[in-house]
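First the structure, which I've put down as structure tokens, then a few questions once you've had a look.
A single protein chain has been omitted; all remaining protein chains appear in their positions.
Take a look at subunit A:
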Amino acid sequence: MASTEEIRAELAEIVNEVTGIPAEDVQLDKSFTDDLDVDSLSMVEVVVAAEEKFSVRIPDDAVKDLKTVGDAVSYIEKAQAAA
């Protein structure tokens, strides 16, 4: 099982790939929209890439509740634990 920090770091790589935002800026307390300026289509790209990377499913209904990087990391941790 990957650690919280490992998941955050890998998610940060995905966000960097999609948006160009430096990976070190993608920290748990950051809001995707307010702090990182990730637009809605980029967010879909990030989610789909994360699903593939972490072998989890993140339904569209869940995506709207993922306000911060920390929200996404904990969702992925729970989804992995349930798998």
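Rule of thumb we're sticking to: contacts are C-beta pairs under 8 Å (C-beta built on N, C-alpha and C of every residue); 3 or more make two chains touch, one makes a residue touch a chain; residues count from 1.
To be clear about the criterion, contacts and distances are computed from a predicted model.
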| item | value |
| --- | --- |
| Per UniProt, the name of the complex member that is left out, chosen from "Fe-S metabolism protein SufE", "TRAP transporter large permease protein", "Ni/Fe hydrogenase subunit alpha" or "3-oxoacyl-[acyl-carrier-protein] synthase 2" | "3-oxoacyl-[acyl-carrier-protein] synthase 2" |
| Positions on subunit A where the hidden chain makes contact | 18-20, 41, 44-45, 48, 51-52 |
